[in-house]
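Removed: one protein chain of the complex. Kept in place: all other protein chains.
Every chain is named by a letter (A and B) in the order it is written, and numbering of its residues begins at 1.
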Amino acid sequence: MGNAIELRNVTKTFGTIIANDDVTLTIREGEILSLLGENGSGKTTLMNMLSGIYFPDSGSIFVKGEQVEIRSPKDAYDLKIGMVHQHFKLIDVFTATENIALGTDKNSQGRFSLRSVKAKAREICERYGFDLNLDQKVYEMSVSQKQTLEIVKVLYRGADYLILDEPTAVLTPQEVEKLFAVIRNMKADGKSVVIITHKLKEVLEISDRVAIMRKGRFIGSVLTAEATEGSLTEMMVGEKVELNIARSTPSDVIKRIEVRNLSVINHEGLRVLTDINFDINGGEILGIAGISGNGQKELLESIAGLQRTISGTSIKYYPGENGEKELQLVGMNPRDIRNAGIHLAFVPEDRLGMGLVRSMGMDENMMLKTYDEGSSIITNRKLPREMAEQIKESLGVVTPSITTPVAQLSGGNVQKVLVGREISSDPTVIMTAYAVRGLDINTSYTIYRLLNEQKERGTAVVYVGEELDVLLELCDRILVLCGGRVSGIVDAREVTKEELGLLMTKYGGKEEG
Amino acid sequence: MDSLLAWILRAIPFGTIIMYGALGEILTEKSGNLNLGVPGIMYLGGFAGFAGSYYYEHLSPNPNGAMCVFVALAACIAASMAGGLIYSFITITLRANQNVTGLALTIFGKGVANFFGVYILNGASYTAAPLANSMFAARIFPFADKNAVTQVIFSYGFLVYVAVILAVIFGKVLNRTRVGLNLRAVGENPAAADADGISVTKYKYLATCIGAGVSGLGGLYYVLDYNHGIWATTGQIEALGWLAVALVIFTTWKPYNAIWGAYLFGMFYWLYQFLPDIMGWKLAGYVTDLIQMVPYVVTIFVLLGVSRRKKKENQPPESLGLSYFREDR
Partner (left out) sequence: MKEPFVRIIRRRSDTFRHKVLVRFIAIVLALIVNAFFIYFVTGLNPVDVYVVMFRGTFGNVMRFSWAIRDMVTLLGIGIALAPAFKMRFWNIGAEGQVLMGGLATALIMVYCGNSLPTPVLFLVMIVASVAAGGIWGFIPAFFKSKWRTNETLFTLMMNYVAISIVSALTNYMRGQASSLGKLNMGTQAGWLPKFLGQSYNINILIIGILTVLIYLYLKYSKQGYEIAVIGESENTALYAGINVTRVRIRTMIISGAICGLVGFLIVSGRDQTISTNTAGGNGFTAIIVAWLAKFNTFYMALISFLLIFLTKGAAEIASAYALNDFAADIITAVILFFILGSEFFINYKLIFRGKGGDR
């Protein structure tokens, strides 16, 4: 197998963030290569430089031994490189055929005709075994159908090198099997396929070779046949780090929130949560595990008053020991919840798009949830300023000034601002979504420490996470979501990583047979 | 009956002015650029066309009709496209806000046309280009006066038919060609189009400049045919420009709809003069003023209907009004 594509010493930065640091990577002819790495390890950025979305700051790219410049997606297609992005780049109001016909088309000679495009696309579908209605409009398609369309589109353009960015993240197990079948068909046809992923199981199942990235650097590559989950994990996370997250035994555990029959249908009409039942207790950390996009976001947002739930849902808040009556949260918006005297803190996944206001400084962001307190028509500026100074001090937020727009801070500092604010509201419940995503080790540990402190002072903590090791070491109980249902609620001290993995990928977690 | 005939005979030329304006703007908006400079562009086109033919008529010792038409069209298209180019450069390359840039272009076009117009007027309140008018207003079908039907269909200058042909071509190009498909993709989702290897910048520039060229023809048609080849300093072109923007919404961004939509707007516009005649009503002046709002009110209802039904195919292009920067993240 010859070298199809080589990246040599490629570096790409965004402002102060180094997304790729001196990466050298080879893709061979006719292989299935997994590009493995945790979230934020720079896999997608690296591949985007092959697909013409980004241009490297330095380094060089060779295709079939010749140095090339890829300035645009068109250049990439000319070099027979095609990428299926995680966020599909499809035109909603177009049919599948129209989407395929877009752009520069090397296949058709002479007059443009959608009919011939369709015929050609159908040929591709049949050859590789895709199941796609070419006359369907994209806005009527399911996620899996859209992905199929993207792949057909790339093949239609004559790509010999396909890059798939997290293709299985949004698929059901059956759909994954189907996808892997077509990927094998493509390999049999002589194409090279790069799969960006962080799922070990799939890496071992589908690929010939694995390349591992960590924190923007290329760590190495191994033949899949010689790899094990253990060896890959080691390369992915680095030398075996004992996380050593301090975890205390829960004491004085009391029920804070009781979720019953929670079901949600999103605005695309899809049922994303079905009949969820669980309790959130003060004095312990409840982990929520699951492959991303399995209802985690909707679950937290339902409790926070940001998500409309289906009738029959009950989310009750228990104020405490002194016999106060519980409160029904369904139908309340965040302000109602606040006004009911409930200190519910929420660190959403989208920090700058939901948790904070990009263009405001730390000071003004501090008052996002408290600006309306008091009867004055003027906002109180003094308290937020003091609070900002205090958080800057205690959490070590690196910022030129508390008035600097938070969008200009690094990811870790943004998260410190957000978590700092939420914690300082003296919450009885704090929910976090992917609280350490994209953060460096130090900041991550700061977050773990803060959550543990909250737990020790009796706060009910909900931690939605993606790294199983963290969930296992940080949490007391773990709720596993699978396909929008509770696949299981387990004791974090007892459960093994494999059991968790099984619960995540299979409802109920039982082996077949 | 005669009134109805006269009404239609007035509505079709009127509709033609705004059909040009709207067709150009549809093309522009399909690329995601909301160009509120349409009135300015129509001023530029109308004035340049007039000035070109005026000077040709007055300076050439032996002016020739065909040449006069050519000069007028060339000057009009060049000036309008220059307006489109200014807008494109500022909004596409320099990524400035489209609404604001468009409004500035309207001020610019109005200023240029009226400022330089004064040199031609030279103290008079209006001046004319008779040769150009005779060429542009000449009926191209000899049998036009045979009966009422032929009159309605055949009794206009050639630009009326060019507008219809252009609308059909635009419709075909947008729906049936790869260029059209790519253009619509750029307006819907530039990031996706970009990822498909479509040059977003090129398409936006071309659509906006060509669109401006077509919009400008509306101004030319207004001055050299509809207004009998007379140039005067008025605000009329601006009002027509905004009506063209309204028509774009009314058509739900579809060129074929612009054909009947434009004539319908023409009927609305002249409603105040002809409907009372036909119905035998005697209306006070102020009522006729009120009737002038009909095209706008109808457009508002179309806008409301479209947004309420949420039919994807009738919405404005998804990225309308936004500039695109590939590395934004």
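Of note:
Keep this in mind: contacts are C-beta pairs under 8 Å (C-beta built on N, C-alpha and C of every residue); 3 or more make two chains touch, one makes a residue touch a chain.
Remember, it's a predicted structure, so these values are computed and weren't measured experimentally.
Taking the complete complex into account, A:Asp57 is the one of A:Glu29, A:Asp57, A:Glu466 or A:Glu499 that touches the chain left out. Interface note: of B:Phe108, B:Tyr205, B:Tyr226 or B:Tyr324, the residue touching the hidden chain in the full complex is B:Phe108. Interface with the hidden chain, as seen from subunit A, comprises residues 13, 15-16, 55-61, 67, 69, 71, 304-306, 333-338, 346, 348, 350, 353-360, 364, 367-369, 371-372, 376-379, 381, 404, 408. Remark: the residues of subunit B touching the chain excluded from display are 34, 36, 86, 89-90, 93-97, 99-101, 103-108, 110-112, 114-115, 118, 233, 242-243, 245-246, 249, 284-287, 289-293, 296-297, 299-300, 303-304, 307-308, 310, 316, 321, 325, 327-328.
Rule of thumb we're sticking to: only the chains that are shown with their structure count from here on.
Chain centres here are Cα averages; for subunit A and subunit B they lie 48 Å apart. For subunit A in complex with subunit B, the touching residues are 14, 51-54, 72-74, 76-77, 83, 85, 88-94, 98, 101-105, 112, 114, 137, 139, 153. Interface of subunit B with subunit A (complex): residues 176-178, 181-182, 184-185, 188-189, 191-199, 312-313, 315, 318, 326-327, 329.
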